[in-house]
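Only one protein chain is missing from this complex, and each of the others stays in its spot.
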Amino acid sequence: MLLLHFVLVPLIVLPAAGLLRKGHYRDAVIFVSVSLPGYGLWYCIANQRPFIITLFLEKVIKMFI
Amino acid sequence: MTLRHAASLLILLAAVPLLSSCWDKTEMNQLALVSMVGVDSDPDKGTIKVYYQIINPLSGSSTIKAPGGEQAPVYTYEMEAKSFGEIRSQIYKKLPRKLFIAHYKVLLVSEQTARQSIRDYANFIEMQPNGRSSIPMLVVEGPLEPVMKTFTPLEKVPSDSIRARLDQLIQNSLLSERNIRITDVIERMQQSRSIVLPILTRIDDARSAKSGEVASNIDAEQGSFIISGGAVFQNYRMTGRLNDEQMIWYHLLAGDKGLHVRLFEVEGKPVSLEFHLDQIKRKASWQSGRPVIRIFMDIELSTAYTSEYIPKSRNEVDKMEQEVSQAIERECYKLYELSREREWDLLGIKYLLRRKTPDHPNIEDAEKNAKVSIQVNARLKKMGSLQKPYDETGGGS
Partner (left out) sequence: MISRFQFYLLTINFIIGTTPFVMLQGLIAIGKQDAWIWPLLTGGAGVLAGMFWLLLFRHYPGKNLAQIPLEAMGRFPGAIVSFLFFVYFCNLSGWILRNLSDFLNGTIMPATPAIVFHIMFLLVACYTVAQGAECVVRLNQIVTPLLFFPFWIVFLLATVNWNWERFEPVLHLNPVVLFQHPAFFGFPFLETISLTMLFPFVQQGPGRPFLLGILTAAVSLSILVFVIIGLLGADRASQLTYPVYTAIQEVAIGEALVNIHSVISVILLVLIFIKFLVLVYGISETLQQVVRPRTRWPHFLSLMILLTAIAHSMYENPIQNAQWSEEYSIYYNTFFTIVIPALLLVATWIKRAYQKRQN
């Protein structure tokens, strides 16, 4: 858990801060919005309760058939 | 500029832990190279005993002579456990190096284990990513341990000795065939066919624990083992035996093209003829609910090893060819009768019908009801160095 935060938080925050400082606001937003789902999924993986994508898709498909 | 330098340095540093061989690397001298595996079981205790014969890297001719005399070419480790999977963890109680079975050459199974079942072992080998199934499997008559702890003369590593013998037998006789590998066993058992694996028997009970003694003993038979006969397997279980004579005809009917020299009787006289199969054709059809199997074999004869009698005229050649053809047909029929009686299906009748007439309903009982006709066409094609054997009478032709 600690390792996860140790690695991912600087990897997400530092480039985002860099982008903001350079004035690329849109880029910073995109960067964070693509990284955040990744961070969320990693959080679940590190907690040993991963969010299983195929099972989720199965539920979605079953709703429609 | 410095940012670029920093970035490139970071990437270089990052590349180091990403070298995935860090996790899966093994040094050569940490490996135990297995050359032969033996499988035995103890039904009373419900355990399996596996013997690993490991090659001793110090025993090569190029290495410096170790203090204390000659090095054994192989070391045998044995391990007993409740399942094959368990042995993989427990073997390191005795074995100081990492088991590397990718190069093993022979698998030996005790007759006791063979008669119970070898399915577990087949599953185990196939499941491992490093296990090779393309190696021959032999059945050992009697206890397995003495065979696993026997040194062989001439070929120092016993698995090399067995493999070399099998190769020679395949080429120079009909006593062994190529399809005795674990892959063949699995394929045939899954298709509900039978397979015959060679049997290893000890010649005598004397056993030497020192390879030097065996290497310097003129009697090559002492303590050694011989490949003779065959074990019939059905459904991963050994159900019977064939002797050497029956093995010849079994392999002939299976389409083996090895050369074999055998003593035939031609016009009441013994003649040693070399024969080999040129072509075999099998035809399957159904007549009033009974399968009709017709086997046609073209066999080439040679008098290269004949010292008793060599035909002199075309008539005599024709007679000899005819008698030999009939003799072979008789022997093949005898094997078929034996196979039918014991329900071994050694001719592969069910397999043939499944391939040629898959939709017919009664394939399972095919062997019992089948009408089998075997036709052999033997022709003398090659001769040896003698045109006419020397006879007893003194002078004159």
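When the chains are written out, they are named A and B in that same order, and each has its own residue count from 1.
The rule we apply is simple: a residue touches a chain if its C-beta (ideal position, glycine included) is under 8 Å from a C-beta of that chain, and two chains touch if they have at least 3 such contacts.
Quantities reported herein were computed from a predicted structural model and do not represent experimental measurements.
Participant: Which shown chains does the chain we cannot see touch?
Facilitator: Per the contact definition above, the missing chain touches A, B.
Participant: For the full complex, which residue in B:R97, B:R119, B:R132 or B:R379 touches the chain that was left out?
Facilitator: That would be B:R132, which touches the missing chain.
Participant: In the full complex, which residues of subunit A touch the absent chain?
Facilitator: Here the touching residues of subunit A are 8, 11-12, 15-16, 18-19, 24, 26-27, 30-32, 34-35, 37-42, 44-45, 50-55, 57-58, 61, 64-65.
Participant: Of the residues in subunit B, which ones touch the absent chain?
Facilitator: 17-18, 20-24, 102-103, 126, 129, 132-134, 183, 186-187, 190-191, 354-356, 358-359
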